[in-house]
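First comes the structure, then the notes that go with it.
Missing here is one protein chain; the remaining ones are kept as they sit in the complex.
What follows is chain A.
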Amino acid sequence: MSWFRRVEKGIVTPTEQKKETPDGLWYKCPECKTVTNTTEHKKNLYTCPKCDYHERINSAEYFEVIFDNNKFEELDSNLSSSDPLNFVDTKPYPKRIKATQEKTHLTDAVRTAHGQMNGLNLVVACMDFNFIGGSMGSVVGEKIARAIDFARQQKYPFLMISKSGGARMMEAGYSLMQMAKTSAKLALLAEEGIPYISLLTDPTTGGVTASFAMLGDFNIAEPGALIGFAGPRVIKETIGKELPKGFQSAEFVLEHGFLDFIVNRKELKQKLTDLLAMLRQPEEAPTKSAHTTQKKTIKA
């Protein structure tokens, strides 16, 4: 439930950028302060060439990372939030949704799609943190549920890329039940023996961690990602002292036994391909290696 907090690290502020570099042409790593040409940074899949710092990216970028030639077919892109509670805090929920949709050009905090990854069919659901903190309401739950149904019907592996502060307060009880709904669908997917890979990216907390994000056959994460159930602020208040450095980092979570491995974004596609290829059943056609399939145009 930490989406409301300002993100401290991240892209440098526009004013800072202006001081040193022309607008938009340079990226300054918040970790090691190395300045990189933005084209170079993009080619590096938004990781710092010097220190490997993984900049937060959105579904559009992840789809480009995963899907061959960025070809994919989006699922249920027409689903949008309703306002079942007539929720008003400092502004009415529908206004908040509309403003966020206009700002982000997204319909909600997750996009789902299917396509091919090095020639392997794959269903992907990827969260967008810039849509109300990647919070999960009915739309997020429903789209993930339908994507899992699609994976079950097609017998395609399912990849979930999580990036969320948790459940969305403005849909209260409905949001809570999305944790149940997505877990139910994953139970059905598991029964079919279809692989489910859960990639946890910075940050993954709250109700998302306590449901689909931790239910992968393979739970994997990007380096340095914040992963937890309770947010660091809440824990700090509970114990009344500062948290040790690296607490709730992907490395910490791996060390405590809740991740299978940490993967650099630049190696993500190949590693997932290798892993899924190993899980192929004997009757399936052998997969072409990544190198040969890259040249072909694959119809998604």
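What we mean here is this: contacts are C-beta pairs under 8 Å (C-beta built on N, C-alpha and C of every residue); 3 or more make two chains touch, one makes a residue touch a chain; residues count from 1.
By definition in this document, contacts and distances are computed from a predicted model.
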Legend entry - Protein that the absent chain corresponds to, by UniProt name, given "Acetyl-coenzyme A carboxylase carboxyl transferase subunit alpha", "Protocatechuate 3,4-dioxygenase", "Molybdopterin cofactor-binding domain-containing protein" or "tRNA N6-adenosine threonylcarbamoyltransferase": "Acetyl-coenzyme A carboxylase carboxyl transferase subunit alpha"
Legend entry - Chain not shown: contacting residue from A:Glu142, A:Asp202 or A:Glu222: A:Glu142
Legend entry - Sole residue of A:Leu85, A:Ala99 or A:Leu279 that reaches the chain not shown, by the stated touch rule: A:Leu85
Legend entry - Sole residue of A:Cys32, A:Ala99, A:Leu243 or A:Leu279 that reaches the chain not shown, by the stated touch rule: A:Leu243
Legend entry - On chain A, residues whose C-beta touches the chain left out of the figure: 1, 4, 78-82, 84-85, 87-90, 107, 137-139, 141-142, 145, 167-169, 171-181, 183-188, 190-191, 206-207, 209-215, 228-230, 234-235, 238-239, 243, 247-248, 256-258
